[in-house]
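Note that this complex is displayed minus one protein chain, with the remaining chains in position.
For chain A:
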Amino acid sequence: MFKRLRGLFSSDLSIDLGTANTLIYVRGRGIVLDEPSVVAIRQAGNMRSVAAVGSDAKRMLGRTPGNITAIRPMKDGVIADFTVTEQMLQHFIRKVHQSTFLTPSPRVLVCVPCMSTQVERRAIKESAEGAGAREVFLIEEPMAAAIGAGLPVEEAQGSMVVDIGGGTSEIAIISLNGVVYSESIRVGGDRFDEAIIAYVRRHYGSLIGEATAERIKQEIGCAYPGGELREIDVRGRNLAEGIPRSFTLNSHEILEALQETLSSIVTAVKSALEQSPPELASDIAERGLVLTGGGALLRDLDKLISEETGLPVIVAEDPLTCVARGGGKALEMIDQHTFELLSSD
């Protein structure tokens, strides 16, 4: 009863609870929050308190003293630390509601990876409820991504979407508002970073942090040879000497580093095409597949997939926010009872 009353003062939210970034779309206002899914926890004796959330916490990643730990509560697209996720969501939900008079109690649509288990979905649902949500709806990420990219999901035509997120890559073939085939591989942006870290350690004998690896990936990373050669100066701790050293990396090296990870994505895409019903496969061959998610920003990834599959590949506009925008569009439809996009439980 009281929750319902408070609900009058809260707006419906669509949350893209990603491994790397959390985006919140508020009904009627658009995307209002885009912050890294990082929480810094301060430990004082037995008391654990939240020191920072989001970008502030991300800056602390790998730079924290002993009593603070900056953690990413999401791993591989699902919740790794339940309580921290709950606190992070609570923080974000409060943040998007300017009014501090009442504790917000919005209806929330959360995107979940399509291959997540019932337990994982339930954990996401409960943590959103714990964060103050009045009602929680779940939508499968590739479906939200396809809606966000503007694909005609409700038509009797196959649309293929490849959403490369921080922790997982979701590949789905969608027709008539339903997922015909979906595949989720636990390979994503994080895996790219790890591959770069491993490559640098192997070839330069130096250790670099995750943040640096991410910067390298964003600035000179590419997925297909033939582009212009780019270089970047990085500093890392030399393992042999034990002191920080500076060295230069170029895009070819990064391409080499990412090769294995990229090939697993390409393999998954190919296997999705293999599994798709022939009618839908022909639709996809005609119109191509759409890349969304932060991974789609990797230079020439579309070219690589296009080359490997022989299909047209397009990158969605503003791929980072596709899922959140799609969730937002789905949110507008929540009140329609015929709406079948929402996954049951």
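Here, contacts are C-beta pairs under 8 Å (C-beta built on N, C-alpha and C of every residue); 3 or more make two chains touch, one makes a residue touch a chain; residues count from 1.
Rule of thumb we're sticking to: contacts and distances are computed from a predicted model.
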item: Identity of the absent chain, which is to be given by its UniProt protein name, from "Helix-turn-helix domain-containing protein", "Multisubunit potassium/proton antiporter, PhaF subunit", "ABC transporter permease" or "Aspartyl/glutamyl-tRNA(Asn/Gln) amidotransferase subunit B"; value: "Helix-turn-helix domain-containing protein"
item: Candidate in contact with the missing chain, chosen from A:Ile15, A:Leu151, A:Val187 or A:Ile265; value: A:Leu151
item: Among A:Cys222, A:Leu298 or A:Val313, the residue in touch with the chain that has been omitted; value: A:Val313
item: Of A:Ala123, A:Val290 or A:Leu304, the residue in touch with the unshown chain; value: A:Val290
item: Contacting the left-out chain in the complete assembly, out of A:Asn177, A:Gln218 or A:Gln275; value: A:Asn177
item: Chain A residues touching the omitted chain (full complex); value: 147, 149-154, 176-177, 287-288, 290, 302, 306, 310-317, 329-330, 332-333, 336-341
